[in-house]
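All protein chains of the complex are present and in place, except for one that has been dropped.
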Amino acid sequence: MLTLIGAAVLIASVTLYLALPVAALFVRITPDLFFSTLADPEVASALWLSLFTSTVSLAVVILVGTPFAYVHCRNAYPGKVIVDTLIDLPLVLPPAVAGVALLVLWGRAGILGRYFNILGVSIAFTTLAVIMAQIFVASPFYLRQAKSLFEQLDPSYEQAALTLGASPLRTFALVTLPLTAGGLVSGAVMTFGRALGEFGATIMFAGNLPGVTQTMPLAVYVGMEGNLSVGLTISILLVLISFAIMIAVRLLAQREVPRA
Amino acid sequence: MKIASLGIILGMLVLCALFAGCTTSSTPAQAPVTAVATAVPSAPAATLQPVATIALPISTPAAVATTSTPAPVYTASEGNVVAYTAASLKGVSSKLASDFEAMYPGHHVVFNLDGTQALKTQVQNGAYADVFISASNAYTTELTKGGYFVEGTVKPLTSNYVIVILPANNPANIQSLADLAKPGVKIAMEDKTVPAGTATIEALANLAKSTYNPAWNTSVFKNVVTYETSEPGVATKISLGEVDAGFVYESTYTAAPKGTYTAITIPKKDNYLQIYTIGILKGSTNKGAAADFENFMLSSVGQKDLRDYGFRAISTT
Partner (left out) sequence: MLDVGIKKQLRDFTLDIAFQVKPGKILVIMGANGSGKSTTLSSIAGLLRPDSGYVRLGKEVLFDSATGMNLPPEDRQTGYVFQNSAVFPHLTAWENIAFGLRARHETRDLIESRVATLLEKMDIRNLSEVKARGLSGGQKQRVALARAIAVQPKILMLDEPFTALDADSIRAVRELTRAVVTEMQIPCILVTHRVGDILEIGDKSCVLSCGKKEWEGHPRDMPEHFPVCQCP
């Protein structure tokens, strides 16, 4: 009996700790105020900007990251261990530090950015900077997942395809990808979530300009200091999107990769 | 058996945390227990009623000291002051801290520096602080109306004008305020929720009315590439050379090493004089030390520190 109570208390306390703050958001604002704030142009522009930049960031990560992860896994090359470590770096680096680093490199006074500046190309304080910041912090989520999937995939599938006459590219497209798709998508969804929630690097590297660089997390931060209903509304939007992401990940992660 | 005991311990911890959260952060409804007799030296500057801390852990009442050459009587147990302070005092904060400790040996101050708007929100949501230094009259009024300050402890502290700073090498070749409207100029400004931001918006409006025209004002805002969430944030973007111009407080410019920035002044008649206030929060459990700190800030030592770092004394306008 005591064991049962103890277990129940354990589960209840963890659940409540995570659930109550989220629930509090919904309690603090009335549905009327929520819906009327949704019409606020600041909210609308932050929502649109966030979705747009996160989608573009995700697309870049998938298109570049998938072949990268595949080539990285299937080949031994000098420095592979270093690259392996670098992939994980943005996970442990504080986002603000990432932002400073990006600014110092790509800003118009930056080590590389100055050359772009000469050509008339601005990077810092643009929507491009938002996307670059998101890619930097969110790509590990996809790359680690892709690496793990490709490593786990039974090599005999790809070997069989090669012996049947399929080129490595055809093998990758018709055999490797379909067999890892479920896991890749769940990695993509997590990447999207991370990009959507990115704050520290964005505010440092891209700045805060409504319509251009003020993503939802920035709008929450600014809103909570001036316009509470805006802050709460956007927070709730982000919670809803996060829930959708989590459900999507659960459904997609059920498909197992054919193991070796 | 193990799971059960672990679960019970965790459950109790959670319950304790919930209760603790309920009690400490509640709004100042307790009546301050007035003091036991201690010496209350009168002084030309503001005096403070001796306020003892509420019963529980601390027993001895704090003493008060003021005047420019104080003779503090204090208790060692309650030495720390948590000061929620407007971010523009970042540069002067370490000097203030060491001078405070010199004046009141055994006392320490911890500054939480952030945009006044952020600090105000935190206090309104239960954050603990002993002293609140605000860069905005509007926010001070808001907190006063909310009953957060101890009556009679809100005083004007110092003041600041807005100034335009440019990177030292002036990459956009800005020679006057008119040039701020040139197309392609990159400007950094504080967000309108930040006191420095409101001050800038007002100053620009005044300039548009008196010297330039509304079109100039519109063009300047078109050139803004980022609304920073604190005043030092703008200074950082300038020192990195990432923007062509930024609006900050005069103190930031004056206190920076020579040659860090180039500056363009805004005429006093159009400028916005930001008045900083200091006050003791009702929620403080350390009111004696808080009073000591407020006295220090208002004393000639504290005021000199502020002036050395570019802030203006309150009496002048």
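A and B are the chain letters, set down in written order, and residue numbers restart from 1 in every chain.
Convention: a contact is a pair of C-beta atoms (placed from the backbone, for glycine too) under 8 Å apart; a residue touches a chain by one contact, two chains touch by 3 or more.
All values derive from a computational prediction rather than experimental measurement.
For the chain excluded from display, the touched partners among the shown chains of the whole complex are A. Here one chain is not drawn; of A:L10, A:A69, A:L102 or A:V175, the residue touching it is A:V175. Among A:P31, A:P78 or A:G165, the one in contact with the hidden chain is A:G165. Interface with the hidden chain, as seen from chain A, comprises residues 154, 156-157, 159-168, 170, 174-175, 178-179, 258.
One rule holds for everything that comes next: only the chains that are shown with their structure count from here on.
Averaging C-alpha coordinates per chain places the centre of chain A 36 Å away from that of chain B.
Interface residues of chain B, counted against chain A in their complex, comprise 1, 3-8, 10-11, 14, 115, 117-118, 120-121, 186, 188, 191-193, 224-229, 237, 240-243.
Those residues of chain A that touch chain B in the complex are listed here as 2-10, 12-13, 16-17, 103-104, 107-109, 124-125, 203, 206-210, 212-214, 221-222, 224-227.
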